[in-house]
Every structure is written in structure tokens, then in C-alpha cells.
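Omission of a single protein chain aside, the complex is shown with its protein chains in their original locations.
Moving on to subunit A:
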């Protein structure tokens, strides 16, 4: 399989990011955070709750420009980024299909989305409004929107949070199916170690606030070999390498 889009990998080098609270107290969220995601690689940013994972993602998405340091997004290909947010963030006044098409660049607006909707089990829900979907289905629609844009890099911010475990597990499999059809450089934020071990090629482990990289954990095994037995082995070796994390 040929990785698509990215020529330059995703390179992050954030020197410092501080927040000012309403009382004027400044809190350092990120310090000397630097890592790389290779092209076509699915990486996970793993860390405890509140350590600054989402802050990192917001900086990479260009939503937060108040930081010192730099980052480089993959160039070439569509030169676009896509994001799956913590909440599905679908426009409630547009149908599922309109939500997906609105996110597409003008040149792709009329493209055939049947395959994508079929894969994600949304074929019969294209004309529904987001309020008519369950949370699980809304998250699928958010995945459809992200993959439809054929991005150079994909950011996912705990896309399976607040779902029951069975639904989350099905969505993880769907995500892998869609991603494998077109392996995109992807960075997913999660605090769920099992999820990270199941989905990613590499786990970037973050320390408590202020966040910086504790180390990397490579999962070299192809995903279809990661059965429950192998997963518990992976878990054990992860805990050996990073005692006290997750």
C-alpha cells in the first residue's frame, strides 16, 4: 500500500505554551514538546487527562496561535488537514450528506461518496439531520467528513470518548477500515492505552503538565495480528517501558 499525500512528515517543535487564568496566574501547559510523525503513519498522543494533549492538537489545527515554537505540516497532495473533534460538531441545520460535502474543497464537492457512506454504515442516513442520529452515528458522520476531504494529515481528538465500550470498539474497527483504504498521516489524541495499542503504529507518551515527550512506543505488529493475547503482551511490555503511565 502506498502512503498518500504526505511528502514531508509532521514535525512538531513547541517551545512553550502558557495560559493566563482570569486571575492573571499563568499556567504552563506545554514545554519543549517535540516529536515527528512519519508519512502515512498512524500515531497516538497518549497522556493523562488534562496534560495538554488537546492544546497541542488545537495548535496544530491552527486554532491557537499564541505559543512559542514551530510546527510543520505535511505538504503536497491535497495540502489540507482534517479533524475529528471530541464532539461530532456537525452543523445541526444541515443533513449528514450536506455536512460532509460542505467540508470538501470545491473541486471535490460533487464526488461520489457512496463507498465511504457504505463502509461507515451511513448509506441510509445521508438525508437525516444530526439531531436524528445517535451519538455513535454522529461520530461516524464526523469520521466520514474527515476522510471525504482526502486530507494530507488527519487529527483525531479522543473521537470515541463518551461512547459505550461496544460502540467505541465497532467505531475503532470502522476507523481502521477506512484508514487502511487510504493510509493518511494521522495523529490521534487519547488517554486510553488499549485504544492506542490497537490503532497506532507508534505511541507518543506525554508526561504530566507541563506536557513534554516521555518516550515513544513502537507497535511494529500489523494490526490484524493484534488479537487479545497479543494485546495483553503489548500492554505488559508498555508497562515495563513506562511504569506508572496510564
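Assume contacts are C-beta pairs under 8 Å (C-beta built on N, C-alpha and C of every residue); 3 or more make two chains touch, one makes a residue touch a chain; residues count from 1.
Here is the rule we go by: contacts and distances are computed from a predicted model.
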item	value
Which of "ABC transporter permease", "Cytochrome bc1 complex cytochrome b subunit", "Fe-S cluster assembly protein SufB" or "Glutamyl-tRNA(Gln) amidotransferase subunit A" matches, in UniProt, the chain that is not displayed	"ABC transporter permease"
Candidate in contact with the missing chain, chosen from A:16, A:36, A:87 or A:169	A:87
Given A:59, A:103 or A:196, the one touching the chain that is not displayed	A:103
Those residues of subunit A which, in the complete complex, touch the missing chain	61-63, 80-83, 85, 87, 89, 91-94, 102-103, 105, 128-132, 145, 149
